[in-house]
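Below is the structure I would like to discuss, written out as structure tokens.
With one protein chain withheld, the remaining protein chains of the complex are depicted in position.
The chains carry the letters A, B and C, assigned in the order they are written, with residues numbered from 1 in each.
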Amino acid sequence: MAESGFTQMAGARAQGAAPEVGVGMLGYAFMGKAHSHALKTLPYMLYPPPAVPKLVAICGRDAAATAEAARRYGYESYTTDWHKLLENDRVQLFDNGGPNGLHAEPCIEAARAGKHLLCEKPLANTGAEAKAMLDAATKAGVKHQAGFNYRFVPAIRQAYELIQSGKLGRIYHFRASYLQEWIMPHYNAPMMWRLQKKTAGSGAVGDLGAHIIDLGRFLVGEYRSVSAMTRTFVTERPLNGQPVKVDVDDAFAAVVEFENGAMGTVEASRFAAGHKNSNCLEVNGEKGSLRFNLERLNELEVFWVGEAPKETQGYHNVLISESYHPFWSNWWPHGHMIGWEHTFTHEFAHLLDCIVNDKPVAPLAATFEDGYRTAVICDAILESAATRRQVDIRY
Amino acid sequence: MAESGFTQMAGARAQGAAPEVGVGMLGYAFMGKAHSHALKTLPYMLYPPPAVPKLVAICGRDAAATAEAARRYGYESYTTDWHKLLENDRVQLFDNGGPNGLHAEPCIEAARAGKHLLCEKPLANTGAEAKAMLDAATKAGVKHQAGFNYRFVPAIRQAYELIQSGKLGRIYHFRASYLQEWIMPHYNAPMMWRLQKKTAGSGAVGDLGAHIIDLGRFLVGEYRSVSAMTRTFVTERPLNGQPVKVDVDDAFAAVVEFENGAMGTVEASRFAAGHKNSNCLEVNGEKGSLRFNLERLNELEVFWVGEAPKETQGYHNVLISESYHPFWSNWWPHGHMIGWEHTFTHEFAHLLDCIVNDKPVAPLAATFEDGYRTAVICDAILESAATRRQVDIRY
Amino acid sequence: MAESGFTQMAGARAQGAAPEVGVGMLGYAFMGKAHSHALKTLPYMLYPPPAVPKLVAICGRDAAATAEAARRYGYESYTTDWHKLLENDRVQLFDNGGPNGLHAEPCIEAARAGKHLLCEKPLANTGAEAKAMLDAATKAGVKHQAGFNYRFVPAIRQAYELIQSGKLGRIYHFRASYLQEWIMPHYNAPMMWRLQKKTAGSGAVGDLGAHIIDLGRFLVGEYRSVSAMTRTFVTERPLNGQPVKVDVDDAFAAVVEFENGAMGTVEASRFAAGHKNSNCLEVNGEKGSLRFNLERLNELEVFWVGEAPKETQGYHNVLISESYHPFWSNWWPHGHMIGWEHTFTHEFAHLLDCIVNDKPVAPLAATFEDGYRTAVICDAILESAATRRQVDIRY
Partner (left out) sequence: MAESGFTQMAGARAQGAAPEVGVGMLGYAFMGKAHSHALKTLPYMLYPPPAVPKLVAICGRDAAATAEAARRYGYESYTTDWHKLLENDRVQLFDNGGPNGLHAEPCIEAARAGKHLLCEKPLANTGAEAKAMLDAATKAGVKHQAGFNYRFVPAIRQAYELIQSGKLGRIYHFRASYLQEWIMPHYNAPMMWRLQKKTAGSGAVGDLGAHIIDLGRFLVGEYRSVSAMTRTFVTERPLNGQPVKVDVDDAFAAVVEFENGAMGTVEASRFAAGHKNSNCLEVNGEKGSLRFNLERLNELEVFWVGEAPKETQGYHNVLISESYHPFWSNWWPHGHMIGWEHTFTHEFAHLLDCIVNDKPVAPLAATFEDGYRTAVICDAILESAATRRQVDIRY
């Protein structure tokens, strides 16, 4: 492997024992794996860490699978009853990576039990549900963070910094689409919790749309109104051999306006052939433009108006991997790309820092307030599609 | 220069004198130049040509400039009064490349005079105006074609053929954006006819939107409804030193649905920094996807669901330049790219063929019927933005 | 079509009759078509033209096909005997677009007859042959240009200007490859003149290599030495049903050094699956880098060392289509791409200007001196491959 730079060993920077924060994890599947990986990696990769997470307990519905997950990731114990996580004094941070329908009640109870909170996105199935979660967290005075991990992609953070610094000037356009393909007919996907309203709240809106709606708020600002349509292309799917109605959207598209006058489009689909995990966004401003695609997450395209020499103006393809790029002082020499999984590493480091040093979670990470606002916008998208009217956003 | 293939000389294919068609051209600026180039090039490049256009006369408001254009392109005569073109018996085809506000009346008069018609897009400033043009052309029984030249990009025609053949299966999504930047603040653009409603009808909607709305109809089918927003970012511009109000849109965005159930987004802007002439579209179907960008007009990206071997499934970047690709048997060996200007060459060859051989202009080219329908959709977009409601398309 | 800029009509710039230059064309196939197109287009597209070419006569071996070509392109006459072109007083410019083996003698005779010369590349089959051509042209005092048309791609000219101005600083690397695929086994190509030494001189070396060797000289400077290998992958091909030995290279690769200390690689192949006409080059300098690919001929990628802000350093993808880019004031608004064929339009305009205004052909175009030097380098590549030694370049 080629050593191509001047990575200063973080080890030279710091000494001393970091405090420990006990974590109770709900969920052992996709998010359980991603979160556990981040929690285990951050103490030595983001070094010195603000705190060292202790994997106290993990909870899931299937006892054998949960036990196996505990063994795999090194949780000290496991349970099939999430209340047990809250009763455990050693758990300081309740990490909710369960299905959407299991976000509200456990988080509210955890807040009441004084646990700090990380909850996966979408925060809740509806704005009302999210509001209850926010209120509980606020009342309890705990730290609360919503799992909008794409704020922790280095290229997205860099985009945020460029926009915040005023380098793009007035923002004219925001354009975001989150396209996947995994429930298209050729995959023969059965009915699952993500395809039913009672368990998932919505389809592409909450699962994919929430991510890019949050990025719109993060990068551009508050939404003023939305006009949307939704589609359900496959209306029945088999469950145990019986056809069951799909009552959520397979796709949605919305035109949006922001309070600062910018206009945009926000779209998501699970029926976009060839798109595996294509979360693309673009921001056009008075002084420049930015483009990002999650499938090439270490790159950011940037255009500067008026750059000299004019003969070579054009979109820059920036490899976000320099030591001065966000988060990168922790990683490798430039050009040695990092993966999607480390968005969680950065996300947890931020929350642990806020917990042990009593820092504000916002604006760099999404709080439950942000999760609530995104839920309200999701509700407005569904309402607009149903009523065929432009809907104002009211929190 | 490298000879890399087996281009068969078209010259070996054909003999015989092609009929002549006299052309009267209105406009000598951008479109006058593009049309004249195509008319002069097609007889020997698209060989043997269906007909040989004769450049009978050109018309413009500025006598000196029009005279110069006539000299430059080889028109036999020039005039500053477009009625003169219609009185000229040698003019069989009236080619209207004038500003939008000069589309309706001259075309209607030309139809009455029995001239075949090519009119630049947008066909008219409103649906009503376009309808009058369509009615006049229909009544006169002349051939009528609207200048949606992007139907004549080889890659777009290839996309059309793939979709028509059923290779994409059911269509789920259409996604089109036409982004430019040329009236952004740093260009200091003054007031001009394109920025006033009385002369241009609308802003980005008619100028850029019309193109991609037509491509949506060409590739996917009829629109059922639209929900839109518009924006005017710079509201006054100087004219002779005085600020004048801009009363057209600088940008619009719409979500749309098609009669076949597909959903889409259609967006255009003149405020997208870094986008010079970025007309991008994507179609997602049940069996595959297509992507196109006018700035790379000889390329088409294609994804096929279920392609073997599965290990190498992915978007194909297809160089549309093989002799079996649309229009390419007329051009160069593969990989020797052609330019934007030849969309007009193909477009005129089609119309001349329809004229001399009495073939139908539709569906490969847009007729005044298509131009009218696009105008209706443009009207609906403006209405939706004004009323904040989803608007059904009614012709 | 969208009018997106401020293209000033060249027609406003100039008046007056341009002088005429009579052209006698040898060859009616690929190059005959490309040259004729350029000669016919330039008077009104590169306006006002330095001179108006008159298509006096065309020459080819097949009488019927040549007659047809004359009719198609508008040559006043045709012949099957190239001497006739030289005897024609109205021919001032002898345009040699014939096969390689027919470059030397006709050009030498044309020079003796006092004709100005354009000869397609490679100038000759060997350095010695090229030297004789150069000497004849020099002695005759005529203008002489070698058909290295890629010097007339706007993006290449822009690259040249950036390097000449010193903006890249000291040059470290040149990296060029010209890859095609048209004689790979699946095409079942028969024996043809391009695959035999007596008619073509060499294979990929002279056909493709000559182009990029010339671009190396144009952009970086004189070569000092080369080390090369060649390959012939298919050693026999059928001719009239009989297998005939292929005695030229299908591909070559060379490492090269320049007199200014830069090092490079130059490679060409007709066996690179998927590459249609992929002429890619890159220059790395002390202060920046440039990249180009002929399959996207309107783009240039540029990297600037030390550009601010450092957070967005990266390769710029520059759309070479602004009115201030080379040749573009003659064409369309930015983003409306032009084709490969216009390299010839620019090339002829340059030569005509040199002829009627007695300007030097070099350094912007390649002269026979440049053609000769490239031929010497091609010889050195073949010698290096045969002797397995690094070969110094000596003119």
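Everything below uses one rule, namely that a residue touches a chain if its C-beta (ideal position, glycine included) is under 8 Å from a C-beta of that chain, and two chains touch if they have at least 3 such contacts.
Computed from a predicted model, the values in this text were never measured in an experiment.
Of the candidate positions A:His103, A:Arg194, A:Arg237 or A:Arg373, contact with the unshown chain belongs to A:Arg194.
Across C:Arg71, C:Arg90, C:Arg112 or C:His173, the single residue that touches the chain missing here is C:His173. The residue touching the chain not shown here, chosen from A:Glu161, A:Glu236 or A:Glu295, is A:Glu295. Looking at A:Ser77, A:Thr138 or A:Asn277, the residue that reaches the missing chain in the full complex is A:Asn277.
Within the set A:Glu20, A:Glu68, A:Glu105 or A:Asp247, the residue that contacts the chain not displayed is A:Glu68.
Interface residues of chain B with the unshown chain, by the touch rule above, are 158, 161-162, 167, 300, 302, 304, 309-319, 322, 324-325.
In the full complex, chain A touches the hidden chain at residues 1-7, 9, 11-12, 15, 28-31, 33-34, 36-37, 40-41, 44-45, 47, 65, 68-69, 72-74, 120-121, 147, 149, 178, 180, 182, 194, 207-208, 211, 270, 275-278, 294-298, 319, 321, 332-344. On the side of chain C, the interface with the absent chain consists of residues 170, 172-173, 175, 177, 179, 184-186, 225, 227-229, 231, 233, 251, 253-257, 261, 263-265, 267, 269, 271-275, 284-289, 303, 305-306, 314-315, 384, 388-390, using the contact rule stated above.
Here, only the chains that are shown with their structure count from here on.
In this assembly, the chain whose C-alpha centre lies farthest from chain B is A.
With centres defined as mean CA coordinates, chain B is found 42 Å away from chain A. Centre-to-centre, using mean CA coordinates, chain B is 34 Å away from chain C. The residues of chain A that reach two or more other chains are 314-315, listed in rising order.
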